[in-house]
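Every protein chain but one is kept in place in this view of the complex.
Each chain gets a letter, A, B and C, in the order it is written, and its residues are counted from 1.
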Amino acid sequence: MSDIAAVATGWGLTFVVVATYALWVVGRGKTIGRELGIGKRQELGPGSDSSTPASS
Amino acid sequence: MLHEVLLVARKDLRVEWRSKVTIGQVAPLALLVLVVFAFAFDANARLLGLGAGGLFWVAVLFGGTLLIQRAFDLETDDGNFDAFRMSTIGAPSLFLGKSLGVFIQVVLLELVLGPGVALLYDVRIDDWFLLLAAALAGTVAFSVCGVLWGVMAAGVRVRATLLPLLLIPVLAPVLLAGSRAFETAFGVRAEAGWTWASVMFVIAAVHTAIGVGTFGFLLEEG
Amino acid sequence: MSTVVDFHKVVAVAGGFPVLAGLDIEIAPGEIVHLRGSNGVGKTSFLRACAGLIPIRAGEANVLGFDMRVDRRAPRRYIGLLGHENHLYTDLWVREHLEFRASVVGASEGDVGAALRRVGLSERLWSVPIERLSAGQRRRVAIASVLISRPQLWLLDEPHAALDSEGREFLDGILIDAASSGATVVFASHERDVLKSVASREVTLRGGRLWEDSGAA
Partner (left out) sequence: MSQIPDSKHMTATLGTRILGSVAVAAVLLMTLLGLVVSPEDLVQGHAVRMLYLHVPSIWIAYAAFVLTAASSVLFLIRSRSRADGGRHHDRLAGSAAEVGVLFAGITLVTGMLWGRVTWGTYWQWDARLTTTVLLFVTYLGYLALRRLPADPIVRGRRSAVMALISFVNVPIVHFSVDWWRTLHQKASLSVGRRPEITGEMYWTLLYSTLTVTVVASWLIVHRYRVIRLEELRDEEALNALIASRLREDDVGN
């Protein structure tokens, strides 16, 4: 395997995996949020909810 | 507290005495594993001699995991954990008692496996003292880790598959240290076998401390 | 202590389901309470909540004077629980099992024999592995295991199940003795007629709460 092919595979796999995971997490959040009837008021104010971790 | 520890351990050993699962089933099975290793290595006496220390501990791990499973199945089969929860026996005593019971059964298993390895793989022992110390340390570490994870998987429907998955990564250092220490004791590796043995003592001590501290959390339901 | 069990609007959840939903009940010392109701009304859960094995989600619960919301382990040592399961080590001999249970609660060897005789288990069965016993005989061993700890509060889940009529008579005798010596008994059972004699009070649960109560005798 050439070094360029290896780098391309590594970066490609990483991007696909992280993106898939991110989409899954967001999608699941949206689905459950919709079930609970929330998530539409999301633009309200900055994140000051003490029970979620700091949005660093 | 010592009284309670001994009570629990004695009960487990009496169950073993009546059911003879360790001696009658697990030990022969582990011996069989030793034979299978010879197939895997094409009965190459040199390879088997070099790997004897490691193969011993792999066989102990295999048989020991079954023993741990068994030690907790006999508590969950007929709701005996409820009886423990209702009793005055403290969680640390239960942890230490179960560990002691498992320890003695694993020692029994090793008493069968040890001669098996020595005979089948043609091993000569250079350093008996190191061998026994390493066996002791490794077995204590195995027992306390096993009981700690055993209670986590106890009563769960998927326990048979979950327990090895949880147990083996944690026991990897024990496996590594035990193998190296045994190899030194067998004279096939000129390396600090005693240091490996002390690694196992440290692992045993750490997990004993964690077990005594957290077993109560694991026992309580809800 | 005026009440042994004092539940007020208790809600308890087990397995993601509200098994007790606003249960109100008071039980006085010396009572023999027969819990009735069809499957899934919360009989078992009530017994387990009394034993502190299920956490209380809402409401007030006191057992033997201990607040179960603060420490539900505290009263356990005074409670004898017999669940659906027998809590037996089936590999052990009957006597060995009882000896283990006895030594946990600090009872003597003599108590073992006394308890086994009390449940009517003939001496030839004492040195037999429990797994060879019939279901009814195992139930008797389980009852003997509870008896040996001399609990102040007996919580029995379907104790009569699997027992023959002789076994039931033994059990009834044990319960009456326990109650007359000041202990309290709560048992769950479907069977109505057999037990009328022994129970001093009948309580019917429905939907995780009290439905009918014959009142203290």
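Just so we're on the same page, a contact is a pair of C-beta atoms (placed from the backbone, for glycine too) under 8 Å apart; a residue touches a chain by one contact, two chains touch by 3 or more.
Computed from a predicted structure; not experimentally measured.
Chemist: Looking at the whole complex, which visible chains does the left-out chain touch?
Modeler: The chain that is not shown touches these displayed chains: A, B, C.
Chemist: Which subunit C residues would touch the chain omitted from the figure, given the whole complex?
Modeler: Spelled out for subunit C, the touching residues are 11, 13-18, 21-22, 55, 206-211.
Chemist: Which subunit A residues touch the hidden chain?
Modeler: Touch with the absent chain occurs at residues 1-4, 6-7, 9-11, 13-14, 17-18, 21-22, 25-26, 28-30, 32-33, 35-39, 41-49, 51-53, 55-56.
Chemist: Can you list, in ascending order, the subunit B residues touching the missing chain?
Modeler: 148, 152, 156, 158, 162, 165-166, 168-170, 172-173, 176-177, 180, 199, 202-203, 206-207, 210, 214, 217-218, 220-222
Rule of thumb we're sticking to: only the chains that are shown with their structure count from here on.
Chemist: Can you give the whole-Å distance between the Cα centres of subunit A and subunit C?
Modeler: So the centre of subunit A lies 52 Å away from the centre of subunit C.
Chemist: Which subunit C residues touch at least two other chains?
Modeler: Answer for subunit C, listing residues that touch two or more other chains: there are none.
Chemist: Which subunit B residues touch at least two other chains?
Modeler: Not one residue of subunit B touches more than one other chain, so the list is empty.
Chemist: Could you list, by residue number, the parts of subunit C that touch subunit B in their complex?
Modeler: On the subunit C side, the touching residues are 14, 51, 53-55, 73, 76-77, 79-81, 83-93, 96, 100-101, 103-105, 129, 145.
Chemist: Using the touch definition up top, name the residues of subunit B that touch subunit C in the complex.
Modeler: Checking each residue of subunit B against subunit C gives 4, 7, 10-11, 14-15, 18-19, 74, 77-80, 82-83, 85-89, 220-222.
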